[in-house]
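A protein chain is absent from this complex, but the other protein chains hold their places.
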Amino acid sequence: MKRLKLSSGSIVNIGGSIIAVAIALLLGALVMRLSGADPWAAYKALWNGAFVGRRSISETLIYSAPLILAGLGFAISSRAGLFNIGIEGQLITGGFVAALVGAWDLGLPSVIYVPLALLAGALGGAVWGFFPGFLKARYGAHEVITTIMLNYLAIRLITYLVLRRDDILPVDPTYVATKKVVDAARLPILLDRTRLHAGILIALGAAIVLWWVLFKTRFGFNVRAVGLSQGASAYGGIKWGSTVVIAMVIAGALAGLAGAGESLGLHGRHWSTAPGYGFTAIAVGLVGRNHPIGVIFSGLLFGALNAGGPAMQSAHVSKEIVQLIQGFIILAIAALEVVNRLPSIRSRMARRASAGA
Amino acid sequence: MDHFFTLDLLTRILRMSTPLIFAALGGILSERSGVINIALEGLMLIGAFFAVAGTYWTGNVWLGLLIGVLCAMAGALIHAVWSITFRGDQIVVGTAVNLIALGLTAFLVQSIWGTAGGSDRVSSLPKIGGMSILVPLAFVMVPLVAFFLYRTKLGLRLQACGEHPQAAVSAGIDITRYRYLAVLGSGLLAGLGGAYLSIGNLNYFTLDMTNGRGFIALAAVILGGWNPWGALAACLLFGAAEGIQIQGQSTPGFPISSDLLVTLPYIVTLIAITLFVKARSGPAGLGRHATTS
Partner (left out) sequence: MEGIVKRFPGVVANDGITLLVEPGEIHALLGENGAGKSTLMNILFGLYTPDEGVVAVNDQPVSFSGPRDAVLAGLGMVHQHFMLIPRFTVTENIILGNEGSGLVLDRTAAARRVREISESYGLLIDPEAKVEDLTVGLQQRVEILKALYHGSRILILDEPTALLTPQEIEDLYGILNRLKADGTTIIFITHKLKEVAAVSDKVTVIRRGKTVGERITSETTGQELADLMVGRGVSLTVARTPATPGRTILSAKNLTAQPIHGHKPLSIADLELRAGEILGVCGVEGNGQAELVEVLSGLRPITGGTLAVNEIDCGQRDPNGFREAGLSYIPEDRHHRGLVLDFPLWENVLLGNAQGEPFVRRGLVRGRKTQDVTRQLMADFDVRAPSPETPARALSGGNQQKLIIARELFRNPDVLLAIQPTRGLDVGAIEFVHKELVRVRDEGKAVMLLSYDLDEVMDLSDRIVVMSEYQITGEFVAGEVTRNHLGLLMGGRHSDEATQA
């Protein structure tokens, strides 16, 4: 296979995602207009904040990095047939553990310290992904509920640890955060006079590796088979339980890397507040059709929305409108899938299209 | 420690349980009809916001309550259209509704009050015995919903839609209509739960003030075996953990770190769901559509 293929009917899928984004932006404009704001000015500010100038572009990339990684995590769990709402918990666990390792000041050189701290973050996320995977595989516990519980458990546990356990951990109760990550454990800055750190490179690399794993290896074949048909995969000798657990561990590790990038790259410490990327990651995965290459593009899109959002304040529009637009994108995709599913509508559209041509 | 187990603690537990009970009953209606509803969180948030906004606009807290509930039902209608008519993935659609609720309320807070964090103060619903009038209502709703599900014609039909959609269709039941009714009912109840948070317990709205209670309510539905009485017990458990934590914070010398104590309900839920809740105890047709028609 020389060509890069998304999946059968990929053109429709990519086109569908683009149409969905367009619809969502229009709906967002409608909401702004109804509330008396100027959508044109707001979107112009959004565009400028996301793409115009060296600083804007680097901000877009900064926001994209965790979203791509977390989106990849959501994508692999979806491919295995699990709806992983737990990305949020996996991400903050990874970010916290990476920050702890980075703040401990182990006196290591950067070339060892950075990978070590990243690995710790991935491991933290992986553990948080392992639990729901294991509980599902072993006891049939529904992952939507277990991951929601684990999200809150992670937030509350970390809050407790940063507030109360400064006796044994490098945390700072006054900041409700970990201590500062030492310089040797910080991700390198890619572009002078910006905050752009190497997280985006990790995200792009992870996407390519995940693509290779999913579509070129037997393990990836197993994951996709398990997600599409439990019956057929069991009969094909694929162990559902272990495949699901490993997929969830990988998902957690990817989300953990996303958190680690934030701690080691952007903030230099882990704050106990949750960034809310877990839900955006779901949107990233869905818009990217749970395909690693698609996730890169949708991660960049959502990164741009998040980076440009604050600039909309200048047009007197709350940056939270971006969340609204994300919700609209998901709804638009779900609605477009209905159109895709109905053969009568599709053939009617095709007929009309050919008649028009 | 003498001041720990007081009447205060009891009312605190009841107050903390109230929003969960409303939302959980809504979740039961929706899930019993076969529609997974993780949008409870968003519907509560919409209810909380528009109850305040409605009170602010009309100057009447009862009209505010009505507006909050109606707006939550409008959100539920979106969930219903996408989940039932469009046959979208119900969890995906619920996630979208949650994002929209979060974004919309934050956006509107800024456009109405010009602040980023929350609303102005408005009046709140009347209180009895230090508790909002909605608290006793929540407890009254439990037997009402149970009676509806198990003793009425509509309840029997609604359960049939959730247990075996195909069988319901062949019995001449319009499952689309019943599922719409159930999801709208869940919007009504979740909206009440949200409104309780803003104009019942307090008198203003803050960003993301539901703070995951919709998800906790969903866990209570499952923990309670999709049964109103079971869900009530689960909601009281969650409410008690929260109440004890707050009480613990204000009680000097309380032995366990309250920050650690709050993790308890989540751990309990994880263990209970793992060990006691079998997959088959839920409605058999949850998330499934009738394949003919």
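Chains here go by letter, A and B, matching the order in which they are written, and residues are numbered from 1 within each.
Throughout what follows, contacts are C-beta pairs under 8 Å (C-beta built on N, C-alpha and C of every residue); 3 or more make two chains touch, one makes a residue touch a chain.
Worth saying up front: this structure is predicted, and the values here are computed from it rather than measured.
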Among B:160, B:197, B:218 or B:244, which one is in touch with the chain left out? B:160
Across the whole complex, list the residues on chain A that are touched by the chain not included here. 1, 8, 216-222, 224-225, 228-229, 231-237, 239, 343, 347
Contact set of chain B toward the excluded chain (per top definition): 151-154, 156-157, 159-160, 163-164, 166-174, 284, 292-293
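Note that only the chains that are shown with their structure count from here on.
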CA centroids of chain A and chain B: separation to the nearest Å works out as 27
Listed in rising order, chain B residues that touch chain A in their complex are 38, 78, 82, 86-89, 91-93, 95-104, 106-111, 116, 212, 215-216, 218-219, 222, 257, 259-260, 262-263, 266-267, 269-270, 273-275, 277-279
Chain A residues within the chain B interface of the complex: 31, 35-37, 83, 85, 131, 135, 139-142, 144-146, 148-153, 156-157, 159-160, 163-164, 279, 282-283, 286, 316-318, 320-328, 330-331, 334-335, 337-338, 341
